[in-house]
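With one protein chain removed, the remaining protein chains of the complex are shown where they sit.
On to subunit A.
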Amino acid sequence: MTLNNESERNYIIGTCMKMCPEKEIKMRERERLLHIFEIVQGTENHPMPIAQIDQMVKCFSRSAAGKFMQDPENLRPPAVLLETVNYLLDNIAGRTDVSWLIIYDFIMDRLRSVRQDMVIQNVSRAYQITILQPIIRFLAYASYRLCEENVTDFDPHINNTHLQECLKRLLCMYDYYDELNDTSKDGSGFFIDLLKESRQYFESLYVIFNLGSTTAITRAINLSSKWRSHLIETSLEISISYLNGNFVRVCKAIERLPTLLASLATLHLPELRRSSFKIMSTAYHSKNLRYPLDALQHLLLYNTQDEIIYDCKYYGLNVLNNGIQFSKTDFDQNKPKVHSRRSKEIDIKLSNIDISTLLLFGE
């Protein structure tokens, strides 16, 4: 009988009203496990740095056998979790005094513990949605901003796994509101209005993040018509075109996306270009003909022609007189896709936006 309403409230409610539990502050200060963002300025180089208590944020710690995760004093109630997310994205994400990799590692870890507290307490769906949305924007932003980093510094796979997990959780929460059928009791009608804006955005983000995935496409086309916004249509068009090999349409439509979604789509370009080269190697196969570099640069959203030349050589294709000599025998099928590159155009757009505002309030 686990399915009735009563079972829902068998969860603990946290009593920790700070971003970090008292015990952890003491322990981490004692063990010198403070992050530079959590130290009283000027004491960084002391043998015993002092904790800046209002800047301490609870660390993620893996649940393990024998470890008691359910102490209310160590759990933050939803309002404090939201406050923590706001603090991290507002005060830390935009800092420019340290490398963004350090910022990423710190925020990533602390957000993970926010998610953990959220799950252990099974906080209300409205809170989960409000907490998850900025987290997802952060992970999406990070996956683009750090895509050129070395794998030892930033592992895109781990980041993507987190992003996918958060997204799926968020979509589950959305589905629940679908089932409510707008029968607005307890003021949830107001919340549903708020959802209208954000939901179509995150549903699109799911489609773009999982470009060419039939599961994601199927989900989006099954959405009830009230969520099928312009943005969803564009995202679907991109993903279906990607599936059907229409890379020209994909690249044209990417430019119509909002910046953060466009940056996520950019991460699929190496794969898209690879398959474009594969198709073109057969379709433009010729000893005498060349495909002009400038045309291809524009078609496949390359920053510079040097990047195309690099990619062509990598896949075994010849470049002569500013033109590519496509040949089905030269193209090397076995080469994995090239490393991701950031897009100059998107970088410019992002540099004109305040990161904290983007992550907290969306675009």
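What we mean here is this: a residue touches a chain if its C-beta (ideal position, glycine included) is under 8 Å from a C-beta of that chain, and two chains touch if they have at least 3 such contacts; residues count from 1.
Rule of thumb we're sticking to: contacts and distances are computed from a predicted model.
Novice: What name does the UniProt record list for the absent chain among "Sedlin", "PCI domain-containing protein 2 homolog", "Glucosidase II subunit alpha" or "MSF1-domain-containing protein"?
Specialist: The chain we cannot see is, by its UniProt record, "PCI domain-containing protein 2 homolog".
Novice: Who touches the missing chain here, A:I192, A:I279, A:I309 or A:V338?
Specialist: A:I279
Novice: Considering the whole complex, which of A:N45, A:T218, A:T329 or A:N352 touches the chain not shown?
Specialist: For the chain that is not drawn, the touching residue is A:T218.
Novice: Which of these touches the unseen chain: A:M27, A:A79, A:V151 or A:V248?
Specialist: Within the whole complex, the residue contacting the unshown chain is A:V248.
Novice: Pick out which of A:I240, A:L257, A:C312 or A:I355 touches the chain that's been left out of the picture.
Specialist: Reading the full complex, the residue touching the unseen chain is A:I240.
Novice: Tell me which stretches of subunit A touch the chain missing from the display.
Specialist: 1, 3-5, 8, 172, 175-176, 179-181, 214-215, 217-218, 221-222, 240, 243-249, 252, 278-280, 282-286, 289-292, 295, 299
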